[in-house]
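Step one of this worksheet: look at the structure below.
Of the protein chains in this complex, one is absent; all others appear in place.
For clarity, chains are labelled A and B in written order, and residue numbers in each chain start from 1.
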Amino acid sequence: MKTIGLLSVLFTGILLMIAVVDFPDWGDPHSPANSYLSTHYIEDVEEETAVPNMVTAVLADYRAFDTMLETSVVFVAGIAIFAILRSIDGTSLAGTTRRLQRRGRSKKEKRKGQGRNRRDEMVAAAEREAAKPDLIVQTTVRLLMPTIQLFALYVIAHGHHSPGGGFQGGVILAAGLILVAMSFGLENTLAQVPEKLSLQLGNLGVLIFAGTGVLCLLLGANFLDYHVLAAIYPATDEIMARSHSMLVVEIGVGFTVMSMLYLIYANLSSHGDLKKGL
Amino acid sequence: MLDLIIAKFNYWVYIVLMMIGLYAMIAKNNYIKKLIGMTIFQTAIMLFYVSIGAKQGATIPIIDHHGDGGDHGEAAEAVGHAVETAAHAAGSLDPDAYVNPLPHVLMLTAIVVGVATLGVAMAVVQKIHDQYGSIEEDEVLKRIKL
Partner (left out) sequence: MIWQFDLIILVFLVITSLIALRVRDLMSAAMILGVYSFLMCLLWAEMGAVDVAFTEAAVGAGLSTVFLVATILRTTRRSSD
């Protein structure tokens, strides 16, 4: 298997390396990829949308359909993890057999029957010691957490003028929640941000994105063609309506990414029962 | 020859990285190692896409409003200045002065989707460990046959 794999990989690699010689030079400004569509984005993005960051404009406006479905993919991934791993009261939702685990459990019960020895007690004491909250970590997290969240909100809101946007801001928000879950325990964090709420937030994000598109449809334009939304926002023209709609859509993306990545971490770290984290 | 190497070595290194990832996916025995190989494969492809949009001497794809561009690199600033004055005269921006934004958009979403799918793969690995007590491919296959 290994030699066959190595040979096929080498063969593919050599073929690709020969093919690359026909590519345009690295960093060539007039290569085919840089000459047709992208020049339109660079030249006209500011006039058409009033957003200086071209990446945000292309992400949330010109290719909004793509972004909407990518957001849905993140949402579906969260749901898939829920379906695969989530278990309630020890029984998995997926209905697996777990025959090996059952075999292991019966062995463990037999050992328990011999009476609890000293080693088990020491292990339990060590676990209790490890489960104690660490003062330094908790204080640091308490100080860091508002800064992280504020920065994430800044990244979402300022994505029009600087690198950033819904995806990055959502990931930073999720990272903040994961930090809290690591230092304060998953259960405490889930008491603050319950599973149900984060699923609802994930739903809401996709709904905001798709709802903006449907609103455009209702006002007589194409799906996600934002310029008609000028009729809804107070005192804006068609160009600024596109800029504002991008912010709305990015907020939706941020909701979905934050809640789904947080949920993925909660399921992965607690092995699906959402009781004890790392 | 040296010109050819300088113009193409980036692509060659991307292919080397991609092949490292592919080989790991084929030949490694441990599922987590396979997933690490998949991540390397994925990032190599993203690197290839982003480098298609790279332009020699171009600046980042964010239009600078202040005009003096105080915090840009020197080379980019010089290019940007010349281009900006020309562009202002013509009324629009010069495409050669900015990196192609389109591959960035595609890869930005691909990274986030990639981590979500990595999470799904991790869940499957945990489930396999539940059922078979191992995350080594040969042991799992042996236990499936039992």
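Note that a contact is a pair of C-beta atoms (placed from the backbone, for glycine too) under 8 Å apart; a residue touches a chain by one contact, two chains touch by 3 or more.
Please read all numbers here as calculations on a predicted model, not as lab measurements.
Trainee: Decide which residue listed in A:I42, A:V55, A:I84 or A:V249 touches the omitted chain of the complex.
Mentor: Counting the whole complex, the residue in contact with the absent chain is A:V55.
Trainee: Using the document's contact rule, name the residues of subunit B that touch the chain not shown here.
Mentor: Subunit B touches the chain not shown through residues 6, 9-10, 13, 16-17, 20-21, 24, 28-30, 32-33, 35-37, 39-40, 43, 46-47, 50-51, 53-62, 99, 103-104, 107-108, 111-112, 114-115, 118-119, 122, 125-126, 129, 134-136.
Trainee: Extract the touching residues of subunit A with respect to the undisplayed chain.
Mentor: Spelled out for subunit A, the touching residues are 27, 53, 55-56, 163-165, 167-168, 171-172, 174-175, 178, 261, 264-265, 268-269, 271, 278.
Simple rule for what comes next: only the chains that are shown with their structure count from here on.
Trainee: What residues of subunit B sit close enough to touch subunit A in their complex?
Mentor: Answer in residue numbers: 4, 7-12, 15-16, 18-19, 22-23, 26-27, 51-58, 60-65, 92-93, 95-96, 98, 100-106, 108-110, 112-113, 115-117, 119-120, 122-124, 126-127, 130-133, 143.
Trainee: Show which residues of subunit A lie in contact with subunit B when the two form their complex.
Mentor: 1-2, 5-6, 8-10, 12-13, 16-17, 20-21, 23, 25-29, 31, 33-34, 37-39, 41-47, 52-55, 58-59, 63, 66-67, 70, 73-74, 77-78, 80-81, 84-85, 94, 96-101, 104, 161-163, 165, 167, 171, 257, 260-261, 264, 267-268, 271-272
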